[in-house]
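Every protein chain but one is kept in place in this view of the complex.
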Amino acid sequence: MSRSTTVPEGTSAQAGRRRTAGRQPGRTPGRHGSGRPSGRRTLLGLDRDGLILVIPALLPIVAFSVYPLLRGIYLGFTDARAGRNSVTSFTGFENYAQLLGDSYFWSSFRIGLIWAVAVTALQFFLAFGLALLLNEPLRMRWLARTLALVPWAMPPVVIGIMWRLVYHPNAGILNTILGDLGLISRDVDWLNTAELALPAVILVAVWAGMPQTTVVLLAGLQGVRQELHEAAAVDGAGSWRRFWSVTLPHLRPIIVAITTLDFIWNFNSFGLVYVLTQGGPGGETRLPLLFAYEEAFRYGNYGYAAALGNAMVIVIALFVVFYLRIRMREDD
Amino acid sequence: MRHRVRAAAALVAAGALIAAGCGAGSGTNEAGSPKEPISLRFQSLAFQPESIAANKEIVAEWNKANPNVKVEYVQGDWGSVQDQLVTGFEGGTAPDIFHYESSYLRDFADRGNLLDLNDYLTDKTRRDIRPAIWDTATFDDGVYGMPFLLDAFVVFANKKLLDEAGIKVPAPDDPWTWDEFTANAKKLTKQGRYGAAFALKSPANRILNLSLNFDGKFFAQQDDKSQAVFGAPEKVVLQRIHDMLYKDKIAAPEAIGMGGADTLPAFFDGKFAMVPSGIWLRQQIIEQAPKDFEWVTIPALKGTSQTQAAAPQTLSVSADTKHPEEAVKFMEFFLSPKNQARLANGDAMVPASQGALDDPVLTKTPGWEVAVASGSFLQKAPFQTVKGYEEWKNKIANPSIQEYFQDRITIDQLGQKLVKDGNGILERYQR
Partner (left out) sequence: MMTRTSPSRRALQYLALAGYLVFLAFPLWWLISTALKTPQEIARIDPTVIPIHPTLENFRTAFEQQPILRSILNTLYVAGVSSLVTVGLAVPGAYVMARYRSIVGKSTMVWVLLSQIFPFILVIIPLFLIVRDFGLFDTHLGLIIVYIVWSMPFALWMLRSHVQSIPIEVEEAAAIDGASRVRMIREILAPLLVPGVVATALFTFVSAWNEFFFALVLLKSPELSTLSLTLVKFIGAEGVARLGALAAASLVATIPSLIFFAIIQRHLTSGLLSGAVKS
């Protein structure tokens, strides 16, 4: 790879890594359940070192994450509302009964599923393609690398505004380009036409989320040991074969991790939509979490909003468990 | 590498300490007696540059005259203000005085967030604003906001195109009827040009305001409860705009989802001959129009009457404020007739103050006669005091009216949603 020629220390680094690579074939790195057998177990299967290492990370999580979450979950079973004099009482499953009969919730739920699946899938394929390209010794790669990170460096608020400028029906660049190419005969109002708004915001989300996925996959690709490729090449494997038999298996844990996280994030995200369409037109882009956000912070129905959040948790959990089980089975 | 990590950790710890120190140090002013200096926070939603400038000037003048009651200007924005106020009130950090709109005050008043101004307002202030306008911020005898900026729906037109088509600009006391408006839009429509372009991104407020032209009220009181209704009077304005869009094809369908100023590029380019909009759009036209562009303001349209619902912008005082008297005093200063004229000028709108109407600052602006005429026909509409209106509007009315204007549902389906789904929501607020 190019870095061994451009970076002087490259040779020694490769030598160093070759040493560690001389291990038994068939043992994938990072799939071990445990480290050294430890005779010094004290608490919960951790020795003293382990406890010292793990506690700083766990303490804030417990104080500012576990407790609020539990309280948030509880809110979903109450009729909590905003207001100085409002009294909160436990209502059991009343909120959920109401949710089941709320047609506005169901349509927003359907939109949320389309959104999360479409954004995650497009993000992954586009990002994987880009990561593979950026891993090749191409000219202008630095430019592509920088540009690939641009969307990530921009706040969603800015991204939303920027794409509003792009999509603007009269003054936007998109209609001008499509018009000049003869692809459309009259100006299209992308964000305010019922059939187009969702695809339009999906495209923005893909644009905005691609860099994260690309960086993770690229980091993964750079961890693929060149020797394995070389060995496979000596065995006569073409680049396609090497991709399937060397690159992909190595990346599998990272791919599972990033697509799972992307899916959850996308399902739970609504910042871009908040800026781009506020859920319009006609509720066509009203994602479930935007729906919940409005319930809580526009109308002050905390209990109902939290109930909606609880319902979403169950849905996502089912999806993730299902997905992870499939991927894990493929792994074995 | 190791050293860098350590240095960074030290830095972080130091930073956290400093931040903690700052947080503890900058405690709020607990003014024991009125003689000690106190401070108030005033949140404005002004967004046009002239208007922001006017806001800041007036605050500076107050601070100069009242060194013991320092007012801090806080810039808010229309997009996030609802969420921000809801959380602010819950967290006890809402601004002492804040700028908003009358139709959203009801729910805040019900939650006990707003100060009832009855005990504080001076008679002079009360007399300066017409009772019909005060009504918009009065719920169950409590006054929860002071109205100051009025908007009305008028029509902006391309003067050159009107002249070409031989259409005369009507006088404020002889406005076009909806029929005349439609006929003229038809005359102005030709290949590549629409006679009219309605920008109705958030249509509910606009449609409800306008429907009073034909006595469409959308809500009725029944046994002390508000019910959503949808009968013949409610249908008229909706139906007429829909016909212009899809039957006569004289209004631009691509404009229907646009926000207020989004139609301007096409308006300047002659693609849209007339742009019905709020009066505030004047400011944007003045700012953005090419130098050679000639435009006129056509008075508000007339149905069975010219009546529109007034949804004035307001200032309210938080019930949590520690200094209610000073806060109201500042509000009265800020909204004195002279200052209302400056604010109205900054936003190209009409002041609620009677005393501000003759101010030369306003009378010289383009289209002023039309703007000022709207002061006489603005009224309080039933929807402004409905509990849960904000949720009804945002969750049901806006999306389903949009769907109707995109020709995806019929007017009866629209009515079904507004009434059946709508009452389901109102129910929750009336328990």
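Here are some notes:
Letters A and B name the chains as they come in the text, with residue numbers starting at 1 for each one.
To be clear about the criterion, contacts are C-beta pairs under 8 Å (C-beta built on N, C-alpha and C of every residue); 3 or more make two chains touch, one makes a residue touch a chain.
Not measured: the values here are computed from a predicted model.
Per the touch definition above, the residue from A:Ile52, A:Ala97, A:Ile184 or A:Leu248 contacting the chain not shown is A:Ile52.
If you put the missing chain back, the residues of chain A touching it would be 1, 3, 7, 9-10, 12-13, 16-17, 20, 23, 29-36, 38, 44-46, 49-50, 52-54, 56-58, 60-61, 63-69, 71-73, 75-76, 126, 129-130, 133, 136-138, 140-158, 161-166, 170-173, 176, 207, 210, 212, 215-216, 218-219, 222-223, 229-230, 233-234, 239, 253-254, 257, 261, 264-265, 268, 271, 275, 289, 292-293, 296-297, 302, 305-306, 308-310, 312-313, 316-317, 320.
The chain not shown here touches chain B at positions 1-2, 5, 8-9, 11-12, 15-16, 19-20, 22-24, 45, 47-49, 52, 74-80, 83-84, 87-88, 90-93, 201-202, 259-262, 264-266, 268-269, 271, 278, 280, 284, 287-290.
In this text, only the chains that are shown with their structure count from here on.
Here the CA centre of chain A is 38 Å from the CA centre of chain B. Of all residues in chain B, only 82-83, 86-87, 89-90, 107, 110-113, 201, 254-258, 262-263, 265-266, 269, 271, 319, 388, 390-391, 394-396, 398-400, 402-403, 406, 408, 421, 428 touch chain A in the complex they form. Residues 82-86, 103-104, 168-171, 186-189, 191-194, 279-283, 286, 293-294, 297-301 of chain A are the ones that touch chain B when the two sit in their complex.
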